[in-house]
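One structure coming up, written as C-alpha cells, with questions to follow.
A single protein chain has been omitted; all remaining protein chains appear in their positions.
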Amino acid sequence: MGWVKAFAVAAAIGMSGAVAPLTAQELKIGVMAQPSAMDPHFHNLTPNNSMLSHIFERLVETAADGKLKPGLATSWKTIDDTTWEFKLRPDVKWHNGSAFTADDVVFTFERAPNVPNSPSSFASAIKGKTIKKVDDLTVHISTAAPFPLMPNALSNVLIVSKAVGNGAKTEDYNSGKAAVGTGPYKFASYVPDDRVEVVRNDAYWGGKPQWEKITFRPIKAAPARVAALLSGDVDMIEDVPTTDIERLKKDDKLTIVQTVSRRVIYFHLDQARDVTPFIKGKDGAEIKNPLKDLRVRQALSKAINREAIVSRVMEGAAIPASQFLSEQFFGTSKQLKPVAYDPEGAKKLLEAAGYPNGFKMTMHGPNGRYTNDVKIIEAVAQMFTRIGVETTVETLPPAVFFSRASTGNKGEPEFSFILVGWSADTGETSGSLKPLVGTFDKEKGSGTANRGRYSNPDLDKLVEEALKTNDDAKRGEILAKASETAINDVAIIPVQYPLSTWALKKGLKYPGRADEYTIGSDVTR
Amino acid sequence: MSRLVTEGPAPAEDKADVPPREETPLARFWSEYRESPLAVAALLLVAVLIVLALVAPYIVPQNPYDLAQVDVLDSRLPPGTKSSNGKYTHWLGTDGAGRDLLSAMLYGLRISLAVGVMSGFIAMALGAAVGLLASYAGGRTEAAIMRLVDLQLSFPAILLALMLIAVLGKGVDKIIIALVTVQWAYYARTVRGTALVEQRKDYVEAARGLGLSHSRIVLKHILPNCLPPLIVVGTVQTAHAISLEATLSFLGVGLPQTEPSLGLLISNGFEYMLSGKYWISFFPGIVLLVTIVVINLVGDRLRDVLNPRLKR
Partner (left out) sequence: MLVTLLRRLMQSAFVVVAMSVIVFFGVHIVGDPVWLLVNPQADQADIEATIRALGLDRPIHEQYFHFVRGALAGDFGKSFTFGESALKVILQRMPATLELAIAAVVMAIIIGIPLGLYAGLKPQSPISKTIMAGSIVGFSLPTFWVGLMLIMVFAVMLGWLPSTGRGPTATYFGITSSAFTLEGLRHLMLPAINLALLKVSLVIRLTRAGTMEAVHQDYIKFARAKGLAPRRIVGVHLLKNILIPVVTVLGLEFGNLVAFSVVTETIFAWPGMGKLLINAIQSLDRPIVVAYLIMIVLLFVFINLVVDLLYSVLDPRVRLSDRAA
C-alpha cells in the first residue's frame, strides 16, 4: 500500500539524515506572518515593524510593558509649546561602519512618507512635523499646535542611513543592499514566504547581542506552528493558538509567556441610522433602530457573559474588558469595571425600552482576523438569543467583511452590529478614542474606524482637549474621563483584552511584549 | 484526482460480449454487483448513512443549529459528560461552541450529503448537456464550450467561492452553486470524450442515414452509451464535493458557522488536533472518512460492473 511504502522511504531518509545540531548560538522563531518587505518605510504593519526592529532602530523605543524608552535618542523634552528637542545617542555606528548623525534622522523624515507603491505609508507619523538639525546630535521637531504624543509618534518610525538610503528603492532593501541599520542584528537574507535571517552586530552600541544568528520562518497555519515547536524545528513561536496553550503549559520542555496586549475585542453598534438593515422585529417587519436607545445597548452589554468567553472560548488567554484599553495603560479609567453578566437585568432593560419580546438581529464579523473571532461571535449570539434577541451569525472572510463594514452602504458602513478588534498603537487611550468613537470627520482625521458612526460632541471636545495637553498627568485625567463618557454611553461594547502568547523551549526567556512584537534580541537564556 | 480515472481509454467498442437478455438489466446488474462483498457492505453503509441523515432531527438529543439550545459553557466537554442543564449525556463530547458532537455530526452529515448529492446531480446534468452539445454540434460551438471548460478548470475554487460570498453571502445554496460551477466542467469533458467516440460508430451513422432527428439521436442513442462513465464520475465527484466543501470551509469560504456541515466540523476540529481534545476533530473525521470511502467503493464497483471491457 501507498502508505506503507511512503512510510518506509520516509523512515530511511529520516534515519540517515542526522538532525542538524542545534547550534546554541542560533535562535529560530516561527512567526505568524512574514514582512512584506525589508524596507522599513514600505508597509506600516506589525509583521514588518516587528521584524525590522532587529536591523533598524527608532529614536524612541517601546519597552516590553508598552512604556517608552530611549532608543537612538537619549532624551527628549519640549522646549516650547510646539517644539520638541531630541538629543541623539553618540557613538552609534551604522552596520557599514559610518557614524549615525542628525542628518540620518532628517533624511528619514523625508523618505518615510514618500515610498512609492507603499500600501500603508508612515505619512501619518511624519505629517505636520517640521524637523530641523541643530547639531550632529540634536534635532528640533515642531508642529503647528501642541503635540504631546510626539515621542509616541516617533516610536513607530525606524531610522535609516542617509548615505545608503539616498535613492534606494524598496527592492534595494529587499536584496539587502540598502538594509543597513544601527540595530543589534545585521541583515543576512530575505527569502519571501520562506525565511528572514539576521546575524549578530558585534559593534552594537548596547553591548554584544545574545545570538549569533536569528532565523524567522513564517508559518501561518496555527497548528503547524505549534507542531514546528513541538518537533524542535523552531525554538520559539508567537501567537500560540488558545486551543493548545493548556497542553503546552503541561509540557515540561516548554515555557509559555503571556502578556496583556494593547488590543481590545469589542462590538461596534450602528448608532447613526434610524432604521438599520440587519435588525428586524420578531415578525420580520421593519422596526426603528433599537440600538439608538441607551437601554438596549446596556441590555446587550449585560447579556454578555465575559467570564464565560474568557474561560470557555479564549481558554483563559484573555481578560474581561471594561473599556478601550486594559487598566495598566495610560489614559484609562480606574472607575470602569467590566459590565457584570446579568441576563435578567438585560431582559428588564429591553422591556423598559419597549422590546419585551426582543427583536431579530444579524451579527457580522470577520472569520480568521482576530483570535477566535468566529467562536466569540457564536457564543455572544447564544447569549443574546437567551434574552430574546434572536441572533443570526454571519461571519465573512476579512476580504469581504472589512470592505462592507467600512464602505458597504454607498460609502458608509453597512452592518448593524459587528465584532471587531482594535490595537492602540500609541499605547494610550487617545489612540483608541479618536478613531473608534470620535465623530467621523475627514478634515480632523477622527472617527476613521468608527464603523458605528457614534457621535458625541462632548466626547469629541474632551479628546481634542487631551490631545493639546502637554502635561501628562492632566492629559491622563482627561482621557480617563473621556473613556468613562464613551463607555457609560455604550458607544462600543468591549468584550475582552486578549493576552499575547509566546511559547519557547525551556531555558529560554522572553519578556512578553504589549505591542505583540516578537523581538529575538529580547530572548535570553 | 479521481475524476480523471474514467477519462482514459474510451469505453465499449463492440457489444459482442453482452450476455443474452434473459433477465432484466437491473437484476443482471445486481447479480454482478453483489459478487463483491465489500461493495455490498459499502452500499449498505451508504444506505445507513442516508437514513441517519434523514432521521437525524428525531433521534438526536439536541438541535445543534438552535442557538438557544447550545451553551458555550458546555464547550469542549469530553465524551460521556452530562450537559449543564442535566437533560442528556454528551456521548461523543462537545465541540468548541458547546454543541453536542453526536447531534452536530448527524446534522452535519445531512448537510454534507445534501451538498454532495445536490451539487453532484446538478453539475452532472449541466455538464452532460453541455458535453453532448459540444460533441454533437462540433465546430465553433464545440470549440467555444471546450475552451470554457479549460477556463473553468484553471479557475481556483476558493476565488470562485469568495466571489460568490461577496455577492450572495454564505449559505448551503451558495456553496452548492460554487460546487456546481467548479464541477460541471469535469462532467462536460467526460461526456464529450465518450460521445465523440460513440457518434463515429456505425449505429449512429446508421441512425443518421435513416434521417432520425438530432435530438432523438443524441438522447436515445448517444446519451445512454455515455451513462456508465457518467455515473462513475458522478459518485466520485459527489464524494469529492463533500471533501471540497470541507476544504473551502477550512479556507474560510465555506458554510455558515452556526450550521456546520461535517466538513466544517472537521475544519473547526483542525485547530484542536494538537490540543489533546481528540474527540472534537477525531469523530467528525472518522465519519467523513467513512462517508467518502463508502461512496467511492460503490462508485468503484459500479465502474467495474458497468464497464464491458473489464468483463471476464
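Per-chain residue numbering starts at 1, and chain names A and B are given in the order in which the chains are listed.
FYI, a contact is a pair of C-beta atoms (placed from the backbone, for glycine too) under 8 Å apart; a residue touches a chain by one contact, two chains touch by 3 or more.
These figures come from a predicted structure and were not determined experimentally.
> Which residue from A:Ala63, A:Ala99 or A:Ala221 sits in contact with the chain not drawn here?
From the options A:Ala63, A:Ala99 or A:Ala221, the contact with the absent chain belongs to A:Ala221.
> For a quick check of understanding: of A:Met361, A:Val400 or A:Leu479, which residue touches the chain that isn't displayed?
Only one of A:Met361, A:Val400 or A:Leu479 touches the chain omitted from view, namely A:Val400.
> If the hidden chain were put back, which of A:Glu26, A:Asp233 or A:Glu390 would touch it?
Considering the complete complex, A:Asp233 is the one touching the chain left out.
> Of A:Ser75, A:Asn117, A:Asn166 or A:Gln335, which residue touches the hidden chain?
Of these options, the touching residue for the absent chain is A:Asn117.
> Just the residue numbers, please: which parts of chain A touch the chain that's not shown?
Counting over the whole complex, chain A touches the hidden chain at residues 1-3, 5-6, 9-11, 13-17, 19-20, 30, 36-37, 42-45, 116-121, 123-124, 127, 170-171, 174, 191-195, 217-221, 223-225, 227-228, 230-233, 397-404, 406-407, 422-423, 425-426, 431, 435, 442, 445-446, 448-449.
> For chain B, which residues lie in contact with the unshown chain of the complex?
Within chain B, the residues touching the omitted chain are 1-2, 4-5, 7-10, 38, 138-139, 142-143, 147, 150-151, 153-156, 158-159, 162-163, 166-167, 196-197, 200, 239, 243, 246-247, 250-252, 263, 266-267, 270, 273-274, 285, 288-289, 292-293, 296-297, 300, 309-310.
The working rule: only the chains that are shown with their structure count from here on.
> Which of the residues in chain B end up touching chain A in this complex?
That would be residues 67-68, 70-73, 75-76, 96-98, 162, 165-166, 169-170, 252-253, 256-258, 270-277 of chain B.
> Under the definition above, what is the set of chain A residues touching chain B in their complex?
222-223, 226-227, 230, 241, 243-244, 246-247, 305, 308-309, 312-313, 367-368, 374-375, 377-379, 381-383, 385-386, 391-397, 399-400
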